[in-house]
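Next up is a structure, given as structure tokens.
One protein chain is absent from this view; the other protein chains keep their places.
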Amino acid sequence: MSEHDGHGHDHAGPAASPPEQRAAALEALLIEKEILTEGFIDTVVTTYESRVGPMNGAKVVAKAWVDPEYRAKLVEDATAAAAELGFKGPQGNMAVVENTDEVHNVVVCTLCSCYPWPVLGLPPAWYKSPSYRARMVREPRALLAEMGCHVPDDVEIRVWDSSADKRYLVLPQPPAGAEGKSEEELAELVTRDSMVGVARL
Amino acid sequence: MSEHDGHGHDHAGPAASPPEQRAAALEALLIEKEILTEGFIDTVVTTYESRVGPMNGAKVVAKAWVDPEYRAKLVEDATAAAAELGFKGPQGNMAVVENTDEVHNVVVCTLCSCYPWPVLGLPPAWYKSPSYRARMVREPRALLAEMGCHVPDDVEIRVWDSSADKRYLVLPQPPAGAEGKSEEELAELVTRDSMVGVARL
Amino acid sequence: MDAIHDLGGKQGFGTVAIEPAEPVFHEPWERSVFVAVLGVLRGGIGNNSQFRHAMERMDPVHYLSGSYFEKWMTGIATLLAEKGVVTQEELEARAGGPFPLAPNPELKDVPDPAPDGDTARFAPGDAVVVTKDRPSWHTRCPEYVRGRRGEVVAVRGTVAVPHIEVHRNERTPEQTYSVRFEGSELWGSAAEPGTSTTVDLFQSYLEAA
Partner (left out) sequence: MDAIHDLGGKQGFGTVAIEPAEPVFHEPWERSVFVAVLGVLRGGIGNNSQFRHAMERMDPVHYLSGSYFEKWMTGIATLLAEKGVVTQEELEARAGGPFPLAPNPELKDVPDPAPDGDTARFAPGDAVVVTKDRPSWHTRCPEYVRGRRGEVVAVRGTVAVPHIEVHRNERTPEQTYSVRFEGSELWGSAAEPGTSTTVDLFQSYLEAA
């Protein structure tokens, strides 16, 4: 597009037909070429719409809270510890980073949107937004506060940019009133945001 | 705009009314507030549509080719030397960089679109494009070749990024067949592109 | 590649919009795209690094204005076209309109993998400096750490070197490390106090400090 299109835009991005038409074209061609099968499609959809999600990570966290041995294993080898509970798969080479009274951890992927799928499912839109990717490394304290997560000034913030193969899960601190609750009850208290590090429990 | 607008765009830039309506609004308000007057508008338009442009720079270059004393002055203080010919005004703190058999110079402004208005007028759209601004510093040889300017491998390329107050004018080498021509005839041979450094004569 | 995807530390993007109770997919077409990507990568037609690189090569306005699944759709279709599995014409005929793909500029002098990349040269506690190199080819070294000094906090094991995987379609293992950078080292006087960023970097991106 040239500068004189009368709309003040000399470069509005390439023309594109509606995404639903393009996606349908892509899917149809892949089925015809036998790269996709109905069985594979069903498995993938069921997996990512029902079987993986933050409820998996919550189980990992709750177990780590009640079982010191499991916690040690999780910190040593998160991939193996998650697999023990049945959580593994793509984007599943994982590491756990522990929040303490002195340290708050938060995860970002500045170059794309890497995320620990087996324990958190697919990432929410905000995690994939240019704004989150750009700002979390430069101004984590301000951005966390904007997102409602107020980290005290005397607590160090460690940002993890997952730029190679490891995918990070934050091990949050248990909330007040967690004492005496069962592992299942505790798992109910663990939110996705606390495991990304944009919330404290 | 949220991610689920159905068009695959979660951030298409802010909504805007047509530029001609916005420009008219701006102009009308500035006239009402007596920041713009008809006289000022006429003067600016006449100046930048008729009086300043590459024909000014061409006169500077032609004079430097035939008059060694002027050339020395131009290289020492381009602003003063251009003013001698009547060329001065905004964006007019200038420096001249000389092409030789060993060195080819080319000008860019990566941060905005700085340009020596008194001798070249307002910059062309390509000079202001993200592509020119991004590429000229990283791959000047490849970009110049793409623009039809083939700089021999044994000629050093010096890119000038006008990031402070100086505005740069390239003093090209005279073309073959320039010998014996008058200053006026020579000025006809000097192109805008040769004074930005994206062409050789 | 110093493309628009390298967003760490960039300003001007405004607040992070948060959608409560967000579904996994907002539209059925996003589900189709997700399945297509998993199917293509599982099928070995291309690798994950090539898919990523295809998205990085997208027109910058398309990249920034497009949603995540818009980028995925463009990236996987680009990969399929470049591998000769489909043509842009086929895609556009089926879609009934334009199907933009990412351009693929010619690259010169993509370097060989570093020798002995699978042997760990650094250990936790080591001070390192990231290379100042700004490769035109695929890299997983973000601009904001280049030339900056950090400390190795973990050895993360070998991973296929990204630019070799992308540009030669070969897997050469190289050690990776978590390297911690103080906020002040990255942002200078604009840094927030008491903050650091830990970045996972390949051994060939690092030098002893």
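Some notes on this structure:
By written order: A, B and C. Residues from 1 in each chain.
The criterion applied here is as follows: a contact is a pair of C-beta atoms (placed from the backbone, for glycine too) under 8 Å apart; a residue touches a chain by one contact, two chains touch by 3 or more.
The structure displayed is predicted, hence computed values, not measured ones.
Residue B:T110 is the one among B:N56, B:T110 or B:T191 that touches the chain missing from this view.
Residue-level contact of chain C with the missing chain is found at 1-4, 9-14, 56-61, 63-65, 103, 105, 109, 111, 131-137, 143-144, 146-148, 185-190.
Where chain B meets the chain that is not shown, the touching residues are 11-30, 33, 35-36, 40-41, 44-45, 48-49, 53, 90, 95, 110-113, 121-122, 124-126, 128-135, 137-143, 146-147, 153-166. By the touch criterion stated above, the residues of chain A touching the omitted chain are 2-4, 6, 8-13, 130, 138-139.
The criterion applied here is as follows: only the chains that are shown with their structure count from here on.
Comparing the centres of all chains, each the average of its CA atoms, the largest separation from chain C belongs to B. We define each chain's centre as the mean of its Cα atoms; on that basis chain A and chain C are separated by 16 Å. Averaged C-alpha coordinates give centres for chain A and chain B that are 48 Å from one another. Shown for chain B are the residues in touch with two or more other chains, namely 2-3, 6, 8, 10-11, 130. Under the contact definition stated at the top, the residues of chain C that touch 2 or more other chains are 17, 19, 27, 64-70, 73.
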